[in-house]
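Structure first, then comments.
With one protein chain removed, the remaining protein chains of the complex are shown where they sit.
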Amino acid sequence: MSAAQSQGDIFDVKKVRRLIELMKEHDLSEIDLKQADQRVRIKRGQEAVVYAPPVAAVAPRTSVVAAESAPVESSRILVISSPMVGTFYRSSGPDSAPFVKVGDRIGPEKAVCIIEAMKVFNEIPAGISGQVVAVLVENGAAVEFGQPLIKVDPEA
Amino acid sequence: MSAAQSQGDIFDVKKVRRLIELMKEHDLSEIDLKQADQRVRIKRGQEAVVYAPPVAAVAPRTSVVAAESAPVESSRILVISSPMVGTFYRSSGPDSAPFVKVGDRIGPEKAVCIIEAMKVFNEIPAGISGQVVAVLVENGAAVEFGQPLIKVDPEA
Amino acid sequence: MFKRILIANRGEIALRVIRACRELGVETVAIYSQADRDAGYLQLADEAICVGPARAADSYLRIDRVISAAEIGNVQAIHPGYGFLSENAHFAEVCRSCDIGFIGPTPEAMARVGDKNSARALAREAGVPCVPGSDGLITSEQEAVTVARSIGFPVLLKATAGGGGKGMRVAANDLALASAWQQASAEAQAAFGNAGIYIERYVERPRHVEVQILGDTHGTMLHLWERDCSTQRRHQKLIEESPSPRLAPETRTAMCAAAVRLAKTAGYHSAGTVEFIVDQQGNFYFIEINARIQVEHPVSEMVTGIDLVKAQIRVAAGEKLEMKQEDIVPRGHAIECRINAEDPANGFRPCPGRIERITAPGGFGVRFDSHVAAGYVVPPHYDSLLGKLIVHQATRREAIETMARALKELRIEGIKTTVPLHLEVLANSAFHDSQVDTTFVERMLAG
Partner (left out) sequence: MFKRILIANRGEIALRVIRACRELGVETVAIYSQADRDAGYLQLADEAICVGPARAADSYLRIDRVISAAEIGNVQAIHPGYGFLSENAHFAEVCRSCDIGFIGPTPEAMARVGDKNSARALAREAGVPCVPGSDGLITSEQEAVTVARSIGFPVLLKATAGGGGKGMRVAANDLALASAWQQASAEAQAAFGNAGIYIERYVERPRHVEVQILGDTHGTMLHLWERDCSTQRRHQKLIEESPSPRLAPETRTAMCAAAVRLAKTAGYHSAGTVEFIVDQQGNFYFIEINARIQVEHPVSEMVTGIDLVKAQIRVAAGEKLEMKQEDIVPRGHAIECRINAEDPANGFRPCPGRIERITAPGGFGVRFDSHVAAGYVVPPHYDSLLGKLIVHQATRREAIETMARALKELRIEGIKTTVPLHLEVLANSAFHDSQVDTTFVERMLAG
């Protein structure tokens, strides 16, 4: 304790600033000072791997499922995702035609599937306009909240 | 605690600056000094992998403290480090002159200090030739295995 | 035994239930909100189903979504954990109507003990002492004054639907009572949608002591002795221990027997907690029953050697409790510290964020129940509990020493936690001497 006190406050910003200036001046990547229970550790610049030119273009991270319920744009294709947990049905009954199939043009009001939750059959409207490019879930499969169901191309 | 106090404040920016200058002078990439609960660790330049082309020249890794007991060359300055755990004495008695002081020219057989371990006083020979540029440990201080004791410039 | 259950909770208690199930050979379905999608404990479940966005009201609290997840997860029962839907009698009823087991008491028993006023009536029926107070709800300010005068000031106004200190007011005289009455009922209405208020004598500097109970569906009701949770801050428990220090042996026996009597009268089974306050003279008074597993259940597990969560699942599956009351012999002393993501230096403000590094303590007598790991991001949407550090030693003194050692080993980098506060409490001489009542922490922090 007394040693620590005699050394003053290592959280002294001025001292840290001087250390950083020192690092910049001399192009240091790391300083690590430790004494008793005090420690100052500063890292600068790129810690790890440096890739040489040409730098490969990394695709931007996008998420098609992170939205609360509305579809999210990924490049051009939109996704209708499940607003609830339940069982996915493509048609209103075993003998009925599916609500949508690939190639169909749909508007926002169009029911695209049924999700059954707690014995209640919920018709799910598309919410968007475009052409169905994929149905991602099989008839009768369980779906969780936010799970992508149907892909739609809004510009087709 | 007493050791820490005797060595002063390692967060002293001036001391750090001197270490960094030493590193630059000798193109070291890393310094890691540890004693009791004190530790100073400084890294310089890009530590990690650099992918080519063009391949950046990576400074050779050198260690000033890792040697088993013999001093290891670091650019130009050599270090005599402690071959045992014990108490460091600069002279053979309280009234005697120190074995070496900064500026002395020494040969391999020259005793540079005494390390007392288990009541036995062990004279430590230099093992190398050159000019003493620094004595790193105070008289009467505890030293651990591998701890740097004396710096020698072999070309001076 | 169940083949597969759903865990309708998150964080450390979800992990706790997963661990119990893995030992029982029961498969688990975890549910999670989008805020918890990267939580590591989900990988220990056999299946994980997203039930909604971060906001609890849209995910963990949505009965329809939880039930749907149970249906598509094909489970036989639901473990509700604590908080969220755990004490929601309607949820327990929905489970029953959907033919899904509920790992907890029946909806009827839950409703009976969940309302404080009806719980007090049950206590009187079971001959369990309550704090002197109104016989039922108070309907007017005038009635409040009459009752307060008859039981004697100072009095405490409490919301019948309340919890966590909401809707509570102390009044020292007629004048104070008038404004306290209005504030308490308004607050209760806003917080719980139920303005019902009752009045009790205000007990000064009480200890909070609770009894862990455990019953099966075959008529056996046992207690696992008591826990002392007097180390609180603003009615939030910080440190819990068992046994309760400075409790007279005869008080202890009487209190545990009272808890069992009350639970039997309520037709209760499963795990539960009967809470009491103990006044400075050593009298105990019933306060409420928590109809669920409790955050601090591990301290009772440590001293009795009984896994409460496994027992809870077993009795929900219809198994008989094999043990007898005389087999439940407490051993040593256990202490739990709640490690919260809060900044003690900043008014205990919640401190969500990314945990850069964590080093868990270990060694003899140390248990660390936590769902967090390096890289875990503490979401801002839920309570701030990161984990529970529990120690078990031969004596209270040694338990304190082990806890201090373990707290110093526990390193959490990236966010602020309550570790420094715990170390301060453990170093406090009043805590060492067990001179702790529910006002201790605030007095310590003020001092």
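Each chain gets a letter, A, B and C, in the order it is written, and its residues are counted from 1.
By definition in this document, contacts are C-beta pairs under 8 Å (C-beta built on N, C-alpha and C of every residue); 3 or more make two chains touch, one makes a residue touch a chain.
Treat the numbers as computed from the prediction; the structure is a model and nothing was measured.
Although one chain is omitted from the display, it touches the following shown chains in the full assembly: B, C. Within the set C:Glu93, C:Glu143 or C:Glu409, the residue that contacts the chain not displayed is C:Glu409.
In the complete assembly, the contact with the undisplayed chain comes from C:Ile306, out of C:Val131, C:Ile306, C:Leu385 or C:Val436. Among C:Gly152, C:Gly318 or C:Gly362, only C:Gly362 touches the chain left out of the display.
Listed for chain B, the residues touching the missing chain in the whole complex are 34, 36-37, 66, 68, 84-87, 117-118, 142-147.
Not every partner is drawn; the one left out touches chain C at residues 15-16, 19-20, 22-25, 40, 44, 298, 301, 305-307, 309, 331-332, 359-360, 362-370, 373-374, 392-394, 398, 401-402, 404-405, 408-409.
We take it that only the chains that are shown with their structure count from here on.
Of all chains, B has its CA centroid at the greatest distance from the CA centroid of chain C.
Inter-chain centre distance (chain A to chain C, centres taken as mean C-alpha positions): 35 Å. Measuring from the averaged C-alpha position of chain A to that of chain B gives a distance of 51 Å. Of all residues in chain A, none touches 2 or more other chains.
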